[in-house]
Each structure stands twice: as structure tokens, then as C-alpha cells.
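Quick one: the structure is below, questions incoming.
Note that this complex is displayed minus one protein chain, with the remaining chains in position.
In order of appearance the chains are A and B, and numbering begins at 1 in each one.
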Amino acid sequence: MTAVIQVRDLHFRYEDGTQALEAVNFTLNAGETVAVFGANGSGKTTFVLQLNGILCGEGSVSVCGLPVKKETLAAVRSKIGMVFQDADEQLFMPTVLEDVAFGPLNQGLAPEQATTRAKLALEQAGLSHTLNKAPYHLSAGEKRRVALAGVLAMQPEILVLDEPTTFLDPPAQRNLLDLLRDLRQAKLIVTHNTRFAAALANRAVFFEKGKLVADGPVEEIVQRYDWAYSPLAADFRYSAQRRF
Amino acid sequence: MHIPDNFLSTPVWATFDAISLPAVALMVKRASRQLEDTRVPLLGVMGAFVFAAQMINFPVGVGTSGHLVGGALLACTLGPAPAVLVMTVIIAIQAFVFQDGGVLALGANVFNMAIAGVLAGYLPIQIWGAGGRRRRALFAGAVLSVMVAGSLALGELLISGVVMPRAVILTAVALFAVSALIEGAITVSVVGALEKLNTGFVQRPERSPRRSLAALGGSALALGAVGFLFASTAPDGIERLGIQLGLATKTAFHAPLADYTIGYFGAGYFGSAWLRKATAGLAGLLLIYAVCVAAARWIGREKSA
Partner (left out) sequence: MHHVLLDRWSQRASALHARDPRAKIIVLLVFLIVLATTPVQAVVMVGIQAALLAAAVLLAGLPFAGVLARAAVVLPFSLTFGLISWLAGEPLRALALVEKSYLSTLAVLLVVGTTPLPRLLSGLEALGVPRLLVLVAQFLYRYLFVISEQAQHMRVAAACRQGSSRHRRPRFHAAAGALAMLFARSYNRAEGVHRAMLARAFTGRFSTLGSLRFGAVDGLFVVATSLFLVLVRLQ
């Protein structure tokens, strides 16, 4: 199994001095899907932003064999595609087509080729009918999938998704799940939604206060850190009954 | 304050188009060299913020509420040059999408609000913004930005021959003054709240003698522009000036005022009186400027000592 992401001894400190990541070691293999769990502020998003060079820490990060450095950023960002939590921030062009073609154009493709790639990606995401629509006319689920199409159009080898199910209703979540299941790329999914993660990933890692403290099968990690929603919901019902 | 089309006479709107458009193009060229396109999202989003901000009402008593115009706020958070660009785009979008302000009149509106208003608003901040008198500088800047823009608009209307009796002008000036004070209060309040959130939002202007000098000189001119308008003998004076210079549109039915004016011209009396007043005004401006230059040099020397 080839490693498509290799992180060794990664440290990162914010400008104000807070240690956001400490001694993180991580490997992602080709075709694998790994879930990233952890409390808010534990460093999950900070970690993920190191993988395409948006944030730069100390230690070694390499993507598809390329060390993530200033000189290799363009190439790295073609290999690893990232979908962020806020879809409105990602769909910043006037129409869906122009937005999905943004990546390919940056990769140096001519306008006609970029348009073709964009149309293919939209078809893959089941959104060909939204070609000329303006982003704010779309539903949350559609926006999320357009953002994904925008990344797929760059033909990356790795997909990183940061909290992909936020704001999605159950049908939209199922839609996204089906779409992701069909994609061959290695995937890294940062999420609180353990059911969603379990449906896609076989492996999970757990972040705690900037350290990667566990790495193992999804169910085991969820059990060990009590990371499922259901027990919490049961608690809430119980305490509500007690009060009234 | 947004002047629609067909209020300004052709020479006036054409002149301002000829001034503003190259001025903005020049600023854009300079900005492009420094910024690349990386700053575009910030400028665009903050422009959208200003639009949205105008929806938020600030209670000012007597059942009225004011709202933010935004020139000074943009200038002290984004910097003066980006603020000019964003305000230009805002004014253009207001004209096209919201039909607030004319298309041929864009040059005048952009000059009044995006160029003169923003820069006049930033000058007090540039001079005093870094020290303890910050709040007062912000207040003065916001007030100036509205007053300068409003005064220029009034002047342009008058010089185009739009009929404005003294009562109307005074009402307009009073309204501008109230808006200006509201703008000052809102700007100071919002900047205060911003700094509590994150001190990085608001820029601290860098102190440099050359900049302070330019700022003082510019302030004097800005104040002069406002003052000149108020201190001129009568609003009719400016209108007559407009007619004299051929800037105001003449109509055959302009009869009553035309006779009055021609009488004056014929007598030659008004001509020399106007000249005297204009020279006095100009001399006053130069005097203020000279004093400011001297003061700035003195301040500069103090700092480097």
C-alpha cells in the first residue's frame, strides 16, 4: 500500500503562542478512508490545513511523495482537494460552472478544456442542471456537492472533507454518502457525525489538545472515547424526565 | 447625496467624469501592482458588509434613526486607497442595481463620496489616529467625510443651475450636518466594539513627517472646500458664477433671474466684487495652508529630536 500522505513529527504554533499541534504522526494510504475525530479546538482543522500548505508548521508533511513547501504548493494542491465546512465561502464565482472551472483554470487548462472538466465533474456529482445557476439559488446540499465537484474537477488523488454533513438534512446526507462511496480517491473526513464516518471509513484517528492520541478501527475509537451521539441523547432524556 | 442623471449640467457631469475616471484608474493601477488579486475577496466582501450595514438602524432620539455611510470606517480598517476602491464599486452598484444615483453622474458621485469623502475622512485619522486623541480623530474623520461629500454635491448642483433658494440650501446643510454627526458617533462606537473583538481589525496609521505634512495640507484644503461653500456671499453667488462660467443650462424661460444678472454684469459692479471675494477666499486658504505646513515641520522636527 502506497502512502499518499505522510506526516512525521508535525508541530505548529499560532502567532499568539498557543501550541495547536504537537508531535503529530500520520499516514494515509491510497484508496483508504480515514475519519478524524476530536473535540472542537483540538486541532483537527489546523492539522488538515497543513496538508495543502495553507498553514505551515515544523516537521515533515508530504503528499503523494512531494514535500509540502512553497515551491511545490501548486502541485500539492492539485493532488489533494479540500472541501471546507462553509459552502458559501467556497462557491465564490457568479455561476456554478465558473466556480467548478476555477480549479482547472488555475491548473493551467485552456478555457474550453476547463469547461469540459467542470461539466464532467458536475455530472459526476449529479448537478448538471445547475450549470448556469447562481450559487445562492442552491440548497445547502447542492452547494456542498458543487463544492465537491469543484474539487473533483481538478482530478485529485486525495479528498479532504471538513465537517461535510453540517447543515445537511438526512436525505442530503444520504446523497452525499452515496456520492462519496463511489469515489476512488483516498479520503480524510473530519466529522462529529460518527454514523456517517462509520459508513465510509474503516479507520479513524482521534485528536486531543493538538496531539494525535489514537489511531485504529472506527468502532474501537468511538467506543474508547465515548464519541457517539446516542448515549448523550439518552442522558438528556433522562435528566429532562427528572426535572419534570 | 447620490445625484441622479439630468440634475447636473453637461459641462459639470462631463468634467467630473473626466476627473474621476482617470483618478480611479490610477489608484487601481497602483493597487493592482501591490495587491495582485489576492485582496479581491476581502474588498468585495467588505463592500457587501457596508451595504448590509446600512440596514442596521441606530436610534438617535425623537423617533429617528440614522445609519452608517461607511467611508471613514472603511478607511481606518482597510486603509485609504482600498477604501476609495471599495466605495467606488459601491457607488457604481448603487447606480446600476439600485438606481440610486445616475450613470453619467457617476464621475461626480464617485468624486464626492469615494474620493474626496474617503480621503477627507482619513486625514484626521492619519494625523492624530495613532495617539491618545484617537476617538476624536475618528469622529472628526467621519464627520468630515459626510460634510465634504455633501458640500461638494450641493456645490455641483448649484453650479449647474439647479434652483435652490437659501432656505433649501440651509435645510440641506443642516441635514448633512446631522448625518455627519450620526456618522461620527456610529463610526467611533463601531470601531470601539471592533477593537474589543480583535485589535487587528483597525489599522494604526504609521507616523511619518512627510505624510503628516501632506495630511495637514489636505485637511486644510478639505476644510477650505467646505468653508468656501458656506462662507460665500450667497448661494445665488455660486449660481451666478455658474451662469457666468457658462456651466449652468440657460433656458429662454430663465427670464426673471436673467434680467437681474445681466443688469449686474452691465454695471460691472458684481464682477469686481466677486473677484475681490474670491481672491480673499483663496488668500485665506493659502494662509491656512502655510500655517499648517509650518506646524507640520515643527512637529516633524520635534519627533526626530
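FYI, a residue touches a chain if its C-beta (ideal position, glycine included) is under 8 Å from a C-beta of that chain, and two chains touch if they have at least 3 such contacts.
Note that the structure is predicted; figures quoted are calculated from it, not measured.
K.L.:
Tell me which of A:T95, A:Q124, A:T166 or A:N193 is the one touching the absent chain.
P.N.:
Checking each option in A:T95, A:Q124, A:T166 or A:N193, the one touching the absent chain turns out to be A:T95.
K.L.:
Quick one: say which of B:A140, B:V173 or B:V190 touches the chain that got left out.
P.N.:
In the complete complex, the chain left out is touched by residue B:V190.
K.L.:
For subunit B, enumerate the residues touching the unshown chain of the complex.
P.N.:
4-7, 10, 13, 24-25, 28-29, 31-32, 35-38, 40-49, 51-53, 55-61, 68, 77, 85-86, 88-90, 92-93, 95-100, 102-104, 162-165, 168, 185-186, 189-190, 192-194, 196-198, 201, 251-254, 256
K.L.:
To test your reading of the contact rule: which positions on subunit A touch the chain that is missing from view?
P.N.:
On the subunit A side, contact with the omitted chain comes from 49, 52, 54, 73-74, 77-78, 81-82, 84, 86, 88-90, 92-95, 97-98, 101-103, 105-107, 111, 114-115, 134-136, 150-151, 154.
In the analysis below, only the chains that are shown with their structure count from here on.
K.L.:
So the centre of each chain is just the mean of its C-alpha atoms; given that, what is the distance between subunit A and subunit B in Å?
P.N.:
Roughly 48 Å, centre to centre.
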